[in-house]
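One chain of protein is taken out of this complex; the other chains stay put.
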Amino acid sequence: MEIDLNCDAGESYGVYRLGLDEDALPLVSSVNVACGFHASDPVTMRRTVCLAKRHGVSVGAHPSYPDRVGFGRRVLEATPEEVADDVVYQVGALLGFCRAEGVPLCHVKPHGALYNVAASQPALANAIALAVKSIDPRLVLVCLAGSAMVAAAARAGLPHVEEAFADRAYAPDGKLVSRRVAGAVIHEPRLVADRVARMVTERRVAAIDGTLVPIAAQTVCVHGDTPGAVEVIRAIRARLAEVGAAVRGLDPGRPGP
Amino acid sequence: MEIDLNCDAGESYGVYRLGLDEDALPLVSSVNVACGFHASDPVTMRRTVCLAKRHGVSVGAHPSYPDRVGFGRRVLEATPEEVADDVVYQVGALLGFCRAEGVPLCHVKPHGALYNVAASQPALANAIALAVKSIDPRLVLVCLAGSAMVAAAARAGLPHVEEAFADRAYAPDGKLVSRRVAGAVIHEPRLVADRVARMVTERRVAAIDGTLVPIAAQTVCVHGDTPGAVEVIRAIRARLAEVGAAVRGLDPGRPGP
Amino acid sequence: MEIDLNCDAGESYGVYRLGLDEDALPLVSSVNVACGFHASDPVTMRRTVCLAKRHGVSVGAHPSYPDRVGFGRRVLEATPEEVADDVVYQVGALLGFCRAEGVPLCHVKPHGALYNVAASQPALANAIALAVKSIDPRLVLVCLAGSAMVAAAARAGLPHVEEAFADRAYAPDGKLVSRRVAGAVIHEPRLVADRVARMVTERRVAAIDGTLVPIAAQTVCVHGDTPGAVEVIRAIRARLAEVGAAVRGLDPGRPGP
Partner (left out) sequence: MEIDLNCDAGESYGVYRLGLDEDALPLVSSVNVACGFHASDPVTMRRTVCLAKRHGVSVGAHPSYPDRVGFGRRVLEATPEEVADDVVYQVGALLGFCRAEGVPLCHVKPHGALYNVAASQPALANAIALAVKSIDPRLVLVCLAGSAMVAAAARAGLPHVEEAFADRAYAPDGKLVSRRVAGAVIHEPRLVADRVARMVTERRVAAIDGTLVPIAAQTVCVHGDTPGAVEVIRAIRARLAEVGAAVRGLDPGRPGP
């Protein structure tokens, strides 16, 4: 039994600081590094890759729509071709820093609104999967479990993993409950830890109505941007250790599910 | 006898068109592709790499200070560390498109104000040379002939070529005459072609005062942004053919001078 | 009988040139000046306001979604509050140049995707109308004829005009035919001129199926970005002169329809 824990990193920008990378990175196995379109800048990218290298964490790219002021959280009516080129640009830029620091680039996980749109629109998901594959066919695409991205990666023959969210409530149909719904985000560390452990040991999660729904996740997304969030990661790791599940990062070339 | 002819390319941006890439690319052996900081965008970069691929032209990166509105022509008081990270970001981004299109990335030539500052400031030149080497030690750095960049590339053990300018007047000390001086830019195609041919055959150029000064250039910069400029390139190629000089692009791994 | 002819202007950016402002401005009565979010920059804005001043053309702001690489043509999922603040920022910036040059700021016309969304979404149209009014209640909002923008401006008590398009085909229900449909754009100058004349004299336009539909437009949008487009404006002006219709710009404080 093993699982990858991924969190976003390198979201600072110029003089602005965001996230607790110093605290969170030693606790996860993979990081999604912002590439300058929704957050980060070249100096921050270098610093983030160095930090990941120091802690032996797998490095992935976190490409976004070009919307820094909106932090990539707003849908932009870009064509699949435009998105593909935006992805190649951003992944390439991070690849530059990975080569400069002698660190392998392991995975790509679309950020924010791009992640959400790619999860439901096959044309966009295909464009992203093919763009990633064109850069390096061993890169692992991180996909919302059960989404259009999984199908697109499979179609492209691209290694991929399905992702679950540690602190988000699930609907009985296995989909994420919207953040606007009360109870959509779970804050209690012990509860979150139990849910992650069950995802790993039973491959199931308790939906918001109490029913158990199947979930096949090879990676679980955690947050590292608040002191409370770091506490949650510690609780998850402790619980995973109790149930005998190993935490392991995403490696390039690793076969997809 | 052989020489590389390089020109800038991919300087369009969004709906804006700049340069005559379609006309100029078939006539040169290397292109310096803008990487989004002074010009270009992901869609334009893809298009430019595809065009270079179609014509068998060597592809290089043309990184700049981050100054799109000033087209990278204004000096910015950035530290060598900031410049190094800006270079890694931009070269990496272009590397993404080169991999996506199966085209080798051959060289790096700093753009505009960055080129000028790097030619005279050893600290900045060193930072650029080391940044380029860290991405790929076979990349060729294009350096102003006789400048601090040449010394920096040599110190870094990075392949490099010295560059002359086809249509610029030279001072008796071998330096470029400032564009503000009358006669600094030569427009007559036949005259430009003769000068380039002499650079290749005699390794000398007639300075603005008529004296012949030595110049050791493995690459000559030409322009492709006006119909007249394209005529100049044709004249150069015809003259080089007459004197038996081959035009050949920059290849990665090729030993520096 | 009078009509305003408006065209977009000031869409150059840095070294990039777009549009034939020098040719088109003397022929129209109002210009919509780009404000830096989809096109233009401070130097271009100054130059455009000066050009409009020289030709006695009414100056208006042309605010956009923040999307320079996409030229403001892509819908962005911004909230009405974000759009309102983006509009205040851009209109204010142009107001700065109008005050610097002693030129009145007369109107505001949303650009591209923002114009289209505002035409159909009352919440966004309201936010724009109130934002414009908060800067100066005498500013005229240019609205797609018959759209949600007209209703929003009326609700806000903001002066406004309804806009028709000189070279676009109309559906029998008075809406614009999508550009993707064959025949959606009319290029023949004489035909375009006749249509505009009829809009002014009969307040009707021939729809794509031949039926005559009523249209109440106080301003007609023309283009100034190609030599052919400038020819069209000349034809329109000649035809308007024949039918005795005056071309007059939008003035602040002028009562809406």
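Letters A, B and C mark the chains in the order given here, with residues in each chain numbered from 1 onward.
Quick note on the criterion: contacts are C-beta pairs under 8 Å (C-beta built on N, C-alpha and C of every residue); 3 or more make two chains touch, one makes a residue touch a chain.
What you are looking at is a predicted structure, and each value in this text was computed from that prediction instead of being measured.
Undergrad: If the hidden chain were put back, which of C:23, C:82, C:194 or C:251 would touch it?
TA: Within the whole complex, the residue contacting the unshown chain is C:82.
Undergrad: Out of C:121, C:134 or C:201, which residue would touch the omitted chain in the full complex?
TA: Result: among the candidates, C:134 touches the missing chain.
Undergrad: Even though one chain is hidden, which residues of subunit C still touch it in the full complex?
TA: 36, 42-43, 45-46, 81-82, 85-86, 88-97, 99-101, 131, 134-136
Undergrad: For subunit B, which residues touch the unseen chain?
TA: On the subunit B side, contact with the omitted chain comes from 66-67, 69-70, 74-78, 82, 113.
Undergrad: Footprint of the hidden chain on subunit A, which residues?
TA: Residues touching the hidden chain, for subunit A, are 13-18, 41, 68-71.
Keep in mind that, in the parts below, only the chains that are shown with their structure count from here on.
Undergrad: Could you work out how far the Cα centre of subunit A sits from that of subunit C, in whole Å?
TA: 43
Undergrad: Which residues belonging to subunit B are in contact with no fewer than two other chains?
TA: Nothing qualifies.
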